[in-house]
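The following block contains the structure, expressed as structure tokens.
The other protein chains are all here in position, but one chain of the complex has been omitted.
Chains: A and B, in written order; residue numbering restarts at 1 for each.
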Amino acid sequence: MLGTYIENVRNTVPLVHNITNYVTVNDVANIILACGGSPIMSDEPEDVEEITAICGGLNINIGTLNARTVKSMLAAGKRANELGHAVLLDPVGAGASRLRTNTALKLMDELKLDVIRGNISEVKTLARGSGTTKGVDADVADTVTEETLDSAVDFVKAFAKKAGCIAAVTGAIDLVTDGETCFVIRNGRPEMGRITGTGCQLSGMMTAFLAAGPEHKLEAAAAAVCAMGLAGEIGWSRMQEGDGNATYRNRIIDAIYHMDAETLERGARYEIK
Amino acid sequence: MLGTYIENVRNTVPLVHNITNYVTVNDVANIILACGGSPIMSDEPEDVEEITAICGGLNINIGTLNARTVKSMLAAGKRANELGHAVLLDPVGAGASRLRTNTALKLMDELKLDVIRGNISEVKTLARGSGTTKGVDADVADTVTEETLDSAVDFVKAFAKKAGCIAAVTGAIDLVTDGETCFVIRNGRPEMGRITGTGCQLSGMMTAFLAAGPEHKLEAAAAAVCAMGLAGEIGWSRMQEGDGNATYRNRIIDAIYHMDAETLERGARYEIK
Partner (left out) sequence: MLGTYIENVRNTVPLVHNITNYVTVNDVANIILACGGSPIMSDEPEDVEEITAICGGLNINIGTLNARTVKSMLAAGKRANELGHAVLLDPVGAGASRLRTNTALKLMDELKLDVIRGNISEVKTLARGSGTTKGVDADVADTVTEETLDSAVDFVKAFAKKAGCIAAVTGAIDLVTDGETCFVIRNGRPEMGRITGTGCQLSGMMTAFLAAGPEHKLEAAAAAVCAMGLAGEIGWSRMQEGDGNATYRNRIIDAIYHMDAETLERGARYEIK
């Protein structure tokens, strides 16, 4: 069932507007191209409303936010909302500073978001309305494990319900829920955490999936998470002696480039709770 | 004949000042190094005039323009003009928003450009003085094919003549003309469109070729287009099972790194119209 969502992207080639950080932006662009979408980056207030209007989805990532780009996030988000486009928020580092936390909360407040995709520490911060995280990575104390799974599912469902959008919380186990149904996903590899921006890449690709599958956003979001994790597995299987995180980054994007519906269908490992 | 132009770059190591987008900037820097040039990036109004003064060429790319960097583009361009340096404009996304279209037109108006390098949709926008494009990629309706080639050559020649500079319009078939002579180039592979920034990379490399071959700018620009396309062919021939667009990106830059005059001479596929 999830396999069709990558096919949708390849068939419809959605344009994705990204207001994202300058650290991982090149990989975000290449993974959107790899999955069949078309990326465009624009972060100037005067430019973003027109650019988002010609796109099908908007990916907002606060990883290297500044006063100017926060304005653009709000302006683009409102225009995308008016047009009924898919809007995703990646609250990078929410909890690590007041500016990040408050910006994410403001975006949640002023925009109709379709998905919030982050790690568990960021989402806990947003649930509390404040908080601390260890930089841009999830705090170990927060990690979703088999032991804490049931309570984590309950927490993320409650967050999604309260936020009024899909929550996609990624880590060793990924949870994607609209508040009712929760995909518990076990694709991926721990080594993906040693590459900068696998989360940012997922957010960009997920926006393409959402834009291409707007009638079934929960499934589209879950399919993107499975695709990313599966690409991590396929990419890892192609690693040779001496290859490290720089090469692994390329192999993951390469795996998305070659992923078809059948590969995703067979490789997706999830249960529904 | 075109082979000498890459040799010129390797022999003179021109410094290229880039005011370019943050999406593909790393690849632009690496391909300039690969072809024998030396890149420097600076986009602050207070900094750009001095930086451009120590360079031999200026590459202006509006891919992620903002109010501050547009000022820098104008200031650097004027200084480069005063010094007689090669100046190239890559009007990324002209037609997709008024800011992009108007900025490109303003740069054409206020600067003496040596080359405008873009896709056919962007160049049509600039020819009209307004327009719409599908994001940052060429619109299918605009594509230069064997069927539309003659009228496309006429159009691009007329544009170059009116703009008073060389036009380098890249796509499935590439056209490089000063308004009189038109190089029709058939190097390259369609898969290059699945990598972000092959156009930006070409603009950066072309500026190095122009700076190193200022007496024959048309030939230098055409040589850069042939080199990029040929690198796409060589890079593709080195792809292994499972390799995708991330790896292909590296292989193209690697192919430029190893390209010598003889390889370019033998591999360049063009006719003159």
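Operating definition for what follows: a contact is a pair of C-beta atoms (placed from the backbone, for glycine too) under 8 Å apart; a residue touches a chain by one contact, two chains touch by 3 or more.
Predicted, not measured: the structure shown is a model, and the values here were computed from it.
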Candidate in contact with the missing chain, chosen from B:68, B:98 or B:266: B:68
Of A:2, A:35 or A:195, the residue in touch with the unshown chain: A:195
Listed residues B:89, B:253 or B:268, member touching the removed chain: B:253
Candidate in contact with the missing chain, chosen from B:50, B:110, B:150 or B:262: B:50
Contacts of subunit B with the absent chain, listed as residue ranges: 15, 22, 25-27, 29-30, 33-34, 38-44, 46-47, 50-51, 54-55, 68, 234, 238, 249-258
Residues belonging to subunit A that touch the chain removed from view: 21-24, 26-27, 63-67, 93, 96-100, 132, 134-137, 194-197, 242-247, 249-250
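Methods note: only the chains that are shown with their structure count from here on.
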Interchain centroid distance [CA atoms averaged], subunit A/subunit B, Å: 33
